[in-house]
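Written below as structure tokens is the structure these notes are about.
A single protein chain has been omitted from the complex, and every remaining protein chain is retained in its original position.
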Amino acid sequence: MNDHHKTLTVFQIAEHVGGEVSGDPEMPISGAAAVEHAGKETITFADRPAILKKLSDCKAGAVVVPETFDSPCAATMIRCRHPRLAFAKIMALFYPRKRSISGISPTASIGRHFEGGEEVIVGAHAFIGDSVTLGNRVIIHPGVYIGDSVTIGDDTEIFPNAVVMDQCIIGKRVVIHPGSVIGSDGFGFTPDGTRHHKIPQTGIVEIEDDVEIGAGNTIDRATFGRTLVGEGVKTDNMVHIAHNVSIGAHSIIVAQVGIAGSASIGSHVTIAGQAGIGGHLKIGDGAVIGPQAGVARTIAPGRVVSGTPEMDHRLWLRVQRVVPQLPELKKRLFELEKQLRILQQKPGDQNDSEADE
Amino acid sequence: MNDHHKTLTVFQIAEHVGGEVSGDPEMPISGAAAVEHAGKETITFADRPAILKKLSDCKAGAVVVPETFDSPCAATMIRCRHPRLAFAKIMALFYPRKRSISGISPTASIGRHFEGGEEVIVGAHAFIGDSVTLGNRVIIHPGVYIGDSVTIGDDTEIFPNAVVMDQCIIGKRVVIHPGSVIGSDGFGFTPDGTRHHKIPQTGIVEIEDDVEIGAGNTIDRATFGRTLVGEGVKTDNMVHIAHNVSIGAHSIIVAQVGIAGSASIGSHVTIAGQAGIGGHLKIGDGAVIGPQAGVARTIAPGRVVSGTPEMDHRLWLRVQRVVPQLPELKKRLFELEKQLRILQQKPGDQNDSEADE
Partner (left out) sequence: MNDHHKTLTVFQIAEHVGGEVSGDPEMPISGAAAVEHAGKETITFADRPAILKKLSDCKAGAVVVPETFDSPCAATMIRCRHPRLAFAKIMALFYPRKRSISGISPTASIGRHFEGGEEVIVGAHAFIGDSVTLGNRVIIHPGVYIGDSVTIGDDTEIFPNAVVMDQCIIGKRVVIHPGSVIGSDGFGFTPDGTRHHKIPQTGIVEIEDDVEIGAGNTIDRATFGRTLVGEGVKTDNMVHIAHNVSIGAHSIIVAQVGIAGSASIGSHVTIAGQAGIGGHLKIGDGAVIGPQAGVARTIAPGRVVSGTPEMDHRLWLRVQRVVPQLPELKKRLFELEKQLRILQQKPGDQNDSEADE
């Protein structure tokens, strides 16, 4: 995605992101880069004090900075309220995702009662089951499997070799990265004392608008009803979401997190990498769960917790400092016991050292 | 899987599961649902005291209850020994898995010396290597890869985009969910001091009858011999099973568990989510390993362990309560040391507060 041929003036870029130019508005820009790699015709951005301080050396042609930034800078500046967000828009301008596939491939397998919107793309060797509905501009990449009766909203893109099983509902502007599985059976079995019998998983997965699912996720269908991934949720790679889980709008789930069955995650929650959330728990809106945490209790809205068992993050930081001291603390405890025993001995009763273990 | 058109009487359902009707045996039932969503023509089930207590309000047409349940209930009841198991059978009755694919797709790639049983289904763009044998009613979904000389038993179903590498042996009534990989090379390398050389992985994976493998699993082939997944084992999503592991019959492996090379897991073992089992260990029959546990020692049959290092589950519960108290306990220990030093001073020796750190 590195080859492109677009050149824009700083003024044009500032217009696009709603920023204010300070310096040469006619400066030509043909690419965007991180601050350490930015060259003459490149735009970069800075929003942290440490980086803002170094801008006097900056070799970039232009730099996006916060509205309040007023130090001297070698480069032309575009002042923006959200420099990082403005820069994301600029990157999308210079590096639009290119696609060499178009239309419905003759090697795709399309089921009966197919309804496709305008400009739908279905790649080579993709499989579309019966009664599937695809909105406008949906892109199904090569090797993707879409089961029967799946519905997919406008502008959604499903990357190679991903799988969406029967009946699932995918919203608009959703992105599903390669190899992810949506709608596999939930892990439901019931024992008879000797063996485990499968509980049919009759529900679906529903993914709302503007969700992005990373690569290699597995999101299981509900036993009854639906597993829900709410509007604007973003999941990183290898996230596991079990049956009947519900994730509220705009939550962030980092790589390798596992969420057990029927857990209810609020909106604007952040769950950091490799954390595990127990079944049937509620995680309140805006809560933050630390990396590798093991959450076994309901978490109130807005709490920031870490560790196993999960505890307030600040407490956890203090606990983390004590853990490596445990062998030393144990030694000091034993020494205290010894000293105390000596004190407890009657004065003059000096000859019972055998009693000291 | 939610659309269906079957209607049965409560009597017919009770016959099917071997239960006893109390109420109207002619009541028509056309679906099954969780107790909170069950309506007039729906059957539900209850086996926990908390739910059984609320059955007087139940809006379901019928409810499956334990044999011993004798309280009044608004709905017609079917009394069963194992209500949950009976209900699983009822769900399968109302929501049989539907398949729109049949026969061998003309777009599937079938190797030489193929032997397929009766009513075999091979979906679009599936790949079947040379010398593959499929039993009766085997279903290979679209996009699945089956390597050379693989043998698959009757009634096994392999979901989209899963991969079974050469020579592996899959039993009867096995289910492999989407995207899982069976028979990838084990992680075997040997260093020469400078770089790592591959140890060829010449063995296979054998999966016995009635196993269910979740989505996104990776089960590696043995260096020599076989990696074995025993009869009736159920794995959740994203389980990693390394080379030469052996898992005994009817064990349950929850999501994101990793089992290192040559570990030997007994039968009827449960390993909870995100736990890790070290290489070459033995986990005894019936043992239970807690979530996120890190097991580095052999576990005796029937033990219930949790934590890292793994310890008896009850001890671990107590340890979990102490962990968040560590900063406080450390403070109290230091205070004790201080108090003791004061006591150790000779009586009348009051002016040495500098010694108290």
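Each chain gets a letter, A and B, in the order it is written, and its residues are counted from 1.
The rule is short, and it goes like this: a contact is a pair of C-beta atoms (placed from the backbone, for glycine too) under 8 Å apart; a residue touches a chain by one contact, two chains touch by 3 or more.
Just so it is clear, the structure is predicted and the values come from calculations on it, not from any experiment.
Asks: Just to verify: which one of A:Met238, A:Ile277 or A:Met311 makes contact with the chain not shown?
Replies: A:Met238
Asks: Tell me which residue among B:Leu8, B:Ile204 or B:Ala287 touches the hidden chain in the full complex.
Replies: B:Ile204
Asks: Residue by residue, what part of chain A touches the chain that was omitted?
Replies: Chain A touches the missing chain through residues 1-3, 32-34, 37, 82, 84-85, 87-89, 91-92, 94-95, 97-98, 100, 105, 107, 123-125, 141-143, 159-161, 175, 177-179, 210, 212, 214-216, 232, 234, 236-238, 250, 252, 254-256, 273-274, 291-292, 320, 323-324, 326-327, 330, 333, 336-337, 340, 343-344.
Asks: For chain B, enumerate the residues touching the unshown chain of the complex.
Replies: With respect to the unshown chain, the touching residues of chain B are 107, 109, 111-112, 125, 127, 129-130, 143, 145, 147-149, 161, 163, 165-167, 179, 181, 184-185, 187, 189-190, 192, 194-204, 216, 218, 220, 223-225, 238, 240, 242, 256, 258, 260, 274, 276, 278, 292, 294, 307-309, 311, 315-316, 318-319, 321-323, 325-326, 329, 332-333, 336, 339-340, 343.
What we mean here is this: only the chains that are shown with their structure count from here on.
Asks: Measuring centre to centre with CA averages, how many angstrom lie between chain A and chain B?
Replies: 25
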